[in-house]
Structures are given as structure tokens and as C-alpha cells.
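With one protein chain removed, the remaining protein chains of the complex are shown where they sit.
Now for chain A:
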Amino acid sequence: MLSHLRPALALFVLFTLVTGVAYPLAITGVAQVAMPVQANGSLIEKGGAVIGSSLIGQGFSSPRYFHGRPSAAGKDGYDASASSGSNLGPNAKALAERITGDVAKVKSEDGISGAAPADLVTASASGLDPDITPASAYLQAPRVARERAMPEPEVRALVDRLAQPRVFGVLGEPRVNVLALNLALDSKR
């Protein structure tokens, strides 16, 4: 055992220095110089103040905005310092009750008669999902147009423009970033 002690200690210290200090610091250095926007969290500034990150969802409740998905991150949802899903199981009573409330909310806000789109009434895995499906955005377009006294085709055109297709046409699912959509709305006034 003792003959193994020197290599164990020496290699552990060396690898700690290489993989635990030099490697992350070197990546940080290169990333900060070459890709500072991404490296610092893809933050969006408006008038000099940070209003969020293009990758991180935020809560919207005003009828003038597109709404994102229910969030289980933090106490009030969309807490970007405490990511979390609901972790409620398929037959949890608490989940059924939450979904009942969310379905009723979507139906009353957007006046739909049929079933509610799944993404608008289910909590995401991270609680920070920045996206909704394009279908869920189109569904909200009449309400947003009405509240902003904008022509509905103009709102729908915004969704068209900001909808992101699958990567390379294959990977992932089509989506719309809710914050980007609402920023575009605000810039129209």
C-alpha cells in the first residue's frame, strides 16, 4: 500500500492542477475573449439594463404578452437561480389539480373551445424553458393582437418570423422563443 502512496498523491495533485484548475481556467480565458456573449450567458440588454437571457425563459402574465409554459423553478416559477421540474408522477393528484387549473386558465384567456396544447399546461424539465411550440403561439395571437390594438396578421407574421425550425431540418422540434417574441412586440409598440 505504501509503495502506491507516492504515485497516488503525486498523480492526484497533478491531475487536480491540470483538469481542475488549468483546464477550466484556460477554457474560460479563450471563451471570454473569443465568445464573450455566449460565455456570459447570452444576456439581453435594453437601455443599458439587463432584461434577461435569450436562452432562459421568464414569467409572463400580462395579456399583452405571449405566455410561456408553467414553471416549477423556485417559489414563483422561472427562478433562474433554482432550476427544477415539478417531478410530479403520472398519476399524482397534485399534478391533475395543477393541470385542471392551467387548462381553465388557457381556455379563459384565449377563448379556445377544444383541448389545450400540451406545452401550455405542462411544466418543463428545467422550469426555465424559453420556448413554446409555434402552434401555441398562434393560438395566443388573437388575444395579444386585441390587447395591443394591432392587426392580428401582423402578430402572426411576428410568430412566423421568429419561429425556429428543427436544427438542420431534423434535430429537435420547431419552437418560438417567448421572450424574443415579446421583445419584438414591445419594439413595435
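By our rule, a contact is a pair of C-beta atoms (placed from the backbone, for glycine too) under 8 Å apart; a residue touches a chain by one contact, two chains touch by 3 or more; residues count from 1.
The definition used in the following text is that contacts and distances are computed from a predicted model.
Missing chain, UniProt protein name: "Potassium-transporting ATPase potassium-binding subunit", from among "NADPH-dependent 2,4-dienoyl-CoA reductase, sulfur reductase", "Lactate utilization protein", "Potassium-transporting ATPase potassium-binding subunit" or "Anti-anti-sigma factor". For chain A, the residues touching the chain absent from view are 1, 4-12, 14-16, 18-21, 23-24, 26-28, 30-32, 34-35, 38-43, 49-53, 55-62, 65, 69, 73, 78-93, 95-96, 99-100, 103, 107, 114-119, 121-133, 166-168, 170-173, 175, 179, 182-183, 186.
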